[in-house]
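Heads up, this is only part of the complex; the chains shown haven't been moved.
We just call them A, B and C in the order they show up, numbering each chain from 1.
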């Protein structure tokens, strides 16, 4: 479920509204990086232990030289740039995906105002159209979100939930077997055909109303297609790899480069020995946290704390319609 | 209320129009950070006092070494990048939210030109449609803005203000109890139904006019939905935390790192003792002010000086319609 | 009037087309910053004079230490970042505002092709509709642009220019007194009502043509509303202040930090004494000029060299329609 903190940042009084956000756990940076940090510090202290107790003088000297080189070169990696541009891209796509999510409300309004008739057949038609749309959308969600997939692993589950009838399921299955291409849009075509029939039976009074409904159906379809597009074509792997690589290379170098060297040897960077790498930890939280922003948002239909709750949406659509 | 300074920057003559903006208090950076600055300086001088009077020579030496380390590492935090990208994102969302605010004017024009009839029922219909829309919008505002919420804490308050009748309120309450989902759009559906009836009674003369009105209603609804979307899905908490964390870590390090060390010891950075940290204060104002930009704008429906005035909008809509 | 140089940059031959742009005065950076530079240099030389002639040795020493500290800390202000992001934002809004300016041409075409009748009443109707629109737009311009305001300080001036009749002005005034909200859109509503009447009199032959005209009127209105939105909600004051503050702080520090210190004392940064701060002047022109870009564009409806010429537009609309 998306972690909402909007209500906490309503007013920017006193010491600022962001300060209290630092204490949250759900959806927080701490929750995302504590394990990475643990692993990192383990390696760090292992190396530290080796330096302090296991090496002889020559070994220590070598260690120190390597540490200095690592330290110098780590600074050459422009992490902030790469992360800045990459996270901008990811956040932009994340929000575009949110806005691409289809909502059936408008169609429901159109259908209820334009498709007249309070007899059984009229009500049936209205309900069936919306059911088809709902099925198409939920099926799309199940293709992009593993959570919805877990809930509806097969068409049978959709049938149980009332999205399709057994009859429709069989037709759909048979069609699916004949083509390698996804048929998420087919129920929408069925809905379109039903609208046509309603127009012919004069339950939809005029051509404009029919066009309005058909337009809305195609709009919903193009949104489903959009979501599938975002799912199929992610940010190119090579970009993601380059960024990940940069962050990990930076911290691997710093494993050595940030070791506290013997202060008595007078290396400029290490006047005293802190034992615990306070500053490196801070920097780790910062950069790794920034990368975790990208990791969380690159696929917003999963089960991270900050992912969109598609199951909630499926339920809502079932109820509202 | 939004602080408007547009009229002050009309003309860029003399020493520039931004200079005089520095003297403002309402909505200013000074108003936002004076308390933070006070707290910061208190800690700073406490540490300074300890260094100058409380520590012995060895303590002073340790203090100095810690100070030097802090100073060096604070410079490694790329605050300007992080804040630059983050504030860009926040400002972008802030403006998008402003543009998503629905205005009922166009609908009012459509209704008055297309829904004919100067008899009582005609006038009643026009007024009721707009009243429904207005209620939906104001109710949406009350969901996203705590200020509007304070004004209309319950449905009864909406009834008192004339947005709904007692009868409608009961229906609305009953429906709300049955579902965990918000029903902000229901009065809009009522308005749609009313438009249909007006068409059937031939008060709306043609299908195109009806389509125009229905389209506008759905447009308003999608804007309300948009606002609720911005409210529910804020910038992911982890991003906000990372940025906040970076700023605070920077200044906590600088609490030590910017202490004036004994000039007689010849640390390169501290040739003379200023007692008051002029430059650190300036830097604090700058970076903390930049963060405050984000804090102010991340939820623009609160009661910050720079937030959108939703109550004003509610009043206007009541009057104009 | 906007300074156009498009024709000068048609072809990128020889030493490049930007070189000759450096020689321009109207709308130039020189015109915008010469006064700031003068003030700056005055202070600079005053300080320089004090250092060279008024201070004793101890005073000089203090001066030098302060100068070195200022110099070091000024470099910590990431001016280029802040200005880069801020100017991007301002330029984006500036262009959005240009594109939001409403043009009545399309409406004029629609009215002339769809509202038939060459009799007196037909011509009158066409002219009145456009006159109303024109008034609404010009009135909006007078609200956002002090230049148009100077031309039309009161409604009487609009009447004199032929935008409204005396009768209409009285109605408009009376309505305005009753509400604190702006009524810029009212003449557009009048125009809408007139279109309705024309439809009823069958001067507009079909519903589609009427819808087209009404749609265009609402589009113009929403653009006027857009312009007023940009006027009311500027970039938050706190952001503008932070940026301005950063630039001024930078140059105030540099007043001291860029003083030429006695070369004989061997401060690394000051091997020889140039007397005139050539490089500081260059840097001043550069950063201050960048800030001036923002100052010029933040309100593009004023009377800067580069502001949009709204009076020209008012004249054009009067003629073209």
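Just so we're on the same page, contacts are C-beta pairs under 8 Å (C-beta built on N, C-alpha and C of every residue); 3 or more make two chains touch, one makes a residue touch a chain.
The model shown is predicted, which means the values in this text are computed figures rather than measured ones.
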Complete complex - number of sequence copies, 3 represented: 5
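Here is the rule we go by: only the chains that are shown with their structure count from here on.
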Overall pattern in which the protein chains touch one another (line/ring/star/complete/other): line
Magnitude of the superposing rotation for subunit A and subunit C (Cα, nearest 5°): 145
Identifier of the chain whose CA centre is least distant from the whole-structure CA centre: B
Self-contact between copies subunit A and subunit B, residue sets same or different by half: different
Gap in Å, rounded to a whole number, between the CA centres of subunit B and subunit A: 24
Length of the line joining the C-alpha centres of subunit A and subunit C, rounded to whole Å: 40
Residues within subunit B bordering two or more other chains: 32, 81, 84, 88, 207-208, 292, 296
Interfacial residue positions of subunit A with respect to subunit B in the complex: 2-7, 9-12, 14-19, 21-22, 24, 26-29, 32, 75, 79-81, 84, 87-88, 91, 98-99, 103, 105-106, 109-110, 112-114, 205-206, 208-209, 212, 269, 271-272, 274, 279, 282-283, 285-286, 289-290, 292-293, 296-297, 305-306, 308, 316, 319-320
Subunit C to subunit B touching residues, read off their complex: 32, 35-36, 39, 62, 65-66, 68-70, 72-73, 76-78, 81-82, 84-85, 88-89, 144, 146, 179, 181, 185, 188-189, 192-193, 195-196, 207-208, 211, 214-215, 217-218, 221-222, 225, 229, 231-246, 248-249, 253, 291-292, 294-296, 298-299, 301-304
